[in-house]
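A protein chain is absent from this complex, but the other protein chains hold their places.
By written order: A and B. Residues from 1 in each chain.
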Amino acid sequence: MLKYVSIRVISAVVTLFIVITATFFLMFLVPGGPFLSERVNQQTIDLMNRKYGLDKPLYVQYGNYLKNMLKGDLGVSYKRRGYTITEIILEKFPVSARMGGLAILTALIISVPLGILAAYKRNTPVDRVIMIISTFGMSLPSFIISVTLLYILGMWLKVLPTIGLQTPQNYIMPVIALALNPTCYIIRLMRSSMLDIQGQDYLKTARAKGLPEILVLFKHALKNAVIPVITYLGPMTTAVLTGSFVIEKIFSIPGLGKYFIDSISGRDYPMIMGTTIFFAAILIAANLIVDILYSVMDPRIQY
Amino acid sequence: MKPIHEREKLTGELRIQKYTQPMSLMLNIEDIAPATEDQKKSRVKMRESTTYWQDALKRFSQNKVAMVSFGIIVLIAIFAFLGPLAAPYTYEQQIRGSERLFPCFAHPFGTDNLGRDILVRTMTGTRISLAIGIFCTLIVLVIGTLVGSAAGYLGGWLDNMIMRFCEILYSVPDILIIIILQISMKRFLDSAFPNMTLGSAMVSIFIAFAMLYWVNMARMVRGQILILKQSEYVLAAKALGASGRRIIQKHLLPNAVGAIIVTAMYQIPVAIFTESFLSFMGLGASAPLASLGSLANDSLSGLASYPYLMFFPAMLILLIIYAFNQFGDGLRDALDPRLKE
Partner (left out) sequence: MSADALDGRDHLLNIQNLHISFFTPAGEVKAVNGVSYTLRKGEVLGIVGESGSGKSVSVTALMKLLAYPGRVVDGSIWFDGKDILVQPSREMQKIRGKDISMIFQDPMTSLNPVYTIGNQLIETIRRHSAMSNSAARQRGIEMLSLVGINNPARRMRQYPHALSGGMRQRVMIAMALSCSPKLLIADEPTTSLDVTIQAQILALMKKMRQETGTAIMLITHDLGIVTELCDRVMIMYAGKIVESGSVEDIYYRTSHPYTKGLLDCLPQNSEERAPLRPIEGNPVDLLDLPKGCGFASRCDKCMKICLRETPPDFLVGDGHVSSCWLHTVQNGQDGRGNHHGNG
């Protein structure tokens, strides 16, 4: 077990390192550097380049970047002068994380029981309604949901606030918008995995032992059936994170997603790079946790 | 089952089993005459044997949802590719005096603040979405199957390298990779092709898709080939002296080609979604060109007053993605014999 975990940790670190390196060199392929777009003379550009260490050879810059990163220093923002990128991330990310965490929780709480219900009532109207809605919800891009909610609940009926995250009511629309896709996906996943398992011999054994259906379902089927859902937790984190980019934009939420998109249009290269690496690190960590959780749930995994 | 009381009666009656003594029945001479081979054979009704593709086509055409989705896709394609030819305006034409019109006869989808016809702009946007879809299918089919089969057949370090690379691409979200690629390619594209109608952001989205979306396919093809390589039935077929052609027809086709088509089909809605997502964030199509995502983005600021500007492009995105997803599901059900009942 310990060996398995350490192998997974090492491979996660290697992946992160490759992502950092690739991001760094891709960003520096940008010809002319980050200040070219600004309407300033060559002298100012040189001055700025020197100030930010951009006049040094690429490998020196890369070395410095890595060295600083180990100290938790991702550099400084070009646009928001006087702030380090780490400071900005620490300020903005908790907002996004709270919203994303709530969305993930909501998705799991709603979808797993619905998936089981659909599987248990397969080929009945209950199952069909659940399946039609979830198939539809899966195809619904989060920005369309957000805009629809925003218009109907926020602008037309005026029952929910449309901007920011000040009150608990503010969370309702963004969380629904973020959670809908994963919810619908897990419902389908859970249903098909429950149905797969219905045919398994060990359920026949469990029934032949005289266990009541409730125990067959919730003890013997469920623990096997949630394994695919656990593997989906990684991709779900990704979906929620990227979904937060547009949702924070639509609902004017001052989170890291919105800031990231703003820094792309503002061409704040160190900020883009720092945020990308930060996001990648979070997702790699999420996948690592999921892998470990998976190996705990399924004893067949060879360490 | 019969009602309980009837069964009870039946049970009581039959509990004394009735047996017949040998040679106690009198039969006609004719009846005990040996039956001919033809008479015997006539009882065995062979079910019509169908080929894999006939079977798949039959299953697909019986799937109503999939057929309707296919119809929707065809209609959308007509709308996107033939619609602009029939329209009296172009997507960039600003009609003076017709700004911000509510949907009416001359402009069924209304006009935007510059007097551009939303219907035509939506058609052009849909065209971009479909083009993305077609492009991705081609890329995925060509690169994905090539890389995947190379990795699967050759194995060894090449396989290892490719799979590691896929894993890394997999652990970072597409959107992030596309954004980084977009930024790094933008200046180069701007200087190399200064007058692109698509705009450098769109072109780099295409390039990024080409670089990313083969991964799923490559993994799938590799997996299929590995399974086939060591599967018992291929071995058995070989041992029975089946020709290579027959092995491919009988085993490789149903197993791999179906899965290849399905994987490619599933990549389409993903690509279309990603493009609209990026355009909605202002990282895709730029004015005057419009994609469905950028149309939705343009209408966001005026949502309270002009919701119809949002409604039509959003509905189309939804319809396209939904139709492709359902179509993909239908194809999977039709092409994957393992799900056959």
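Keep in mind that, in the parts below, contacts are C-beta pairs under 8 Å (C-beta built on N, C-alpha and C of every residue); 3 or more make two chains touch, one makes a residue touch a chain.
Model, not experiment: these values are computed from the prediction.
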Ask   = So which shown chains sit in contact with the chain we cannot see?
value = A, B
Query = Where the complex has a chain not shown, which of A:V5, A:A97, A:L211 or A:I289 is the residue touching it?
reply = A:L211
Absent-chain interface as seen on chain B, which is shown = 1-2, 4, 7-8, 10-12, 14-15, 17-27, 30-35, 39-41, 43-45, 47, 341
Ask   = Which residues does chain A use to touch the chain missing from this display?
value = 199-202, 204-213, 219-220, 223-224, 297-300
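The working rule: only the chains that are shown with their structure count from here on.
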Residues of chain B that touch chain A when the two form their complex = 167-168, 171-173, 175-176, 179-181, 183-184, 186-188, 191, 269, 273, 276-277, 280-283, 296, 300, 303-304, 307, 310, 314, 317-318, 321-322, 325-326, 329
Note = In the complex, chain A touches chain B at residues 15, 18-19, 23, 26-27, 29-32, 36, 135-136, 138-141, 143-144, 147-148, 150-151, 155, 238, 241-242, 245-246, 249-250, 261, 264-265, 267, 269, 272, 276, 279-280, 283-284, 287
